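One structure is given below, encoded as structure tokens.
Apart from one protein chain that is not included, each protein chain of the complex appears where it belongs.
Now for chain A:
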Amino acid sequence: MRWVEKKWVSVSLLWLAVLLLWQLGAWVYGPDVIPGPWATARGGRELVEDGTLVQYIGVSLYRVLIGWVLGSLLAIPAGLIIGKVNVVRLFAEPFLNFIRFIPPIAFITLFLVWFGIGEQSKIALIMYATFFIVVLNTLTGVMSVEEDKIRSARSMGASEWQILLHVIVPSTIPYIFTGVRLAMGTSYMAIIGAEMIASNEGVGYLIWNSRLFFRTDWIFVGLISLGFMGFFTDRVFGWFGRKVLYRYGVVSVAAHRR
């Protein structure tokens, strides 16, 4: 049975089983409750042909990427400062540990009031979803820099600023990378929630709006699109980490395969 051990064979078998199970569900419960793979593909084609799917994916991706990049750009320096400066950490840590338990979705209404119904409120929400994860990971990274590294840099004449730039930041990169990568996941969760409640475009809007037409097949299309969007952005980011940041010890899932 050696052919089963081949990776592509086992993976294809797995997906075939999933499709089969899915189709089985569709037969048992009917297409209104569970649209089968074929019905979903048909619904997807419909949405692709009138252009809405591509447009919605584009809009959601745009919101996620902008908010995620801006949130990370704010969070990384903040995490470095909180980790490096004891006084700041003393004040910031309880606050961080309080607010990080408030999920982004809970802020939607408030952000609509503060930033309006347009793009700003959605991007602000993604920034919120990104910020705390990245700050906490960066902070942990700064705290885990070995004392010997800092000491050796100092005795080789490095200034405090040089220590931050040439020792603390490079040591912290794997932590920052993990934080930013995890934040991608929460960003998707936040944007879908926001688009369901207050938007007239985007994948979240598609999923929410399809209920009005009782188009469960469109809901399935939306769900599958989300899966693909997350999967591909994560792969691209992981690839970037391996190619550009390998010397800092960034490991990503695919690297383990060798």
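Just so it is clear, a contact is a pair of C-beta atoms (placed from the backbone, for glycine too) under 8 Å apart; a residue touches a chain by one contact, two chains touch by 3 or more; residues count from 1.
In this text, contacts and distances are computed from a predicted model.
Not shown: a single chain whose UniProt protein name, out of "CbtB-domain containing protein", "Hydantoinase B/oxoprolinase family protein", "NitT/TauT family transport system ATP-binding protein" or "Multisubunit sodium/proton antiporter, MrpD subunit", is "NitT/TauT family transport system ATP-binding protein". When the full complex is taken into account, the listed residue touching the unshown chain is A:Tyr248, out of A:Tyr62, A:Phe115 or A:Tyr248. Shown as candidates are A:Ser12, A:Asn97, A:Gln120 or A:Gln162; the residue that touches the absent chain is A:Gln162. Residues of chain A in touch with the missing chain: 146-149, 151-159, 162, 166-167, 170-171, 173, 247-249.
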